[in-house]
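Of the protein chains in this complex, one is absent; all others appear in place.
What follows is chain A.
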C-alpha cells in the first residue's frame, strides 16, 4: 500500500520549518542561503507528493522550474556574498550595517 500524501506533506512542513528556523537564527549569510534551499526543497516535495496524489504531472513540471530558478538564485546570491566579503571582509549579516543608517 502506498504511503498517504499527508505523510509527505508533514515531512515537507517540518523541512520548511527547519529552513525557516535557519533563516531566523543563523547570522552566517551562506548558512542562511542553505536554509532557503531547504525551504525550496520542502515546497518541491509537496509539489511532487500532490502530483502523485492527484495523478497529474503538472506538479513535476513546477518542480523543474523551481529548480532552475533556485540554481539561478544560488549563483547570483553566492556572487553577491563573495562581493560582500571582498568589500567588508565578513559575511556575518549582523556585522554588515550598510542599510542601518
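To be clear about the criterion, contacts are C-beta pairs under 8 Å (C-beta built on N, C-alpha and C of every residue); 3 or more make two chains touch, one makes a residue touch a chain; residues count from 1.
As a convention for this text, contacts and distances are computed from a predicted model.
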Open item on the list: For the chain not present in this complex, what protein name does its UniProt entry give, out of "NADH-quinone oxidoreductase subunit J", "Spermidine/putrescine transport system permease protein", "ABC transporter substrate-binding protein" or "Cytochrome c oxidase subunit 3"?
Closed with: "NADH-quinone oxidoreductase subunit J"
- [ ] Go through chain A and note every residue touching the omitted chain.
- [x] 1-3, 6-11, 13-22, 24-28, 30-31, 33-35, 37-38, 41, 44-45, 48-49, 51-58, 60-61, 63-65, 67-76, 78-83, 85, 91-92
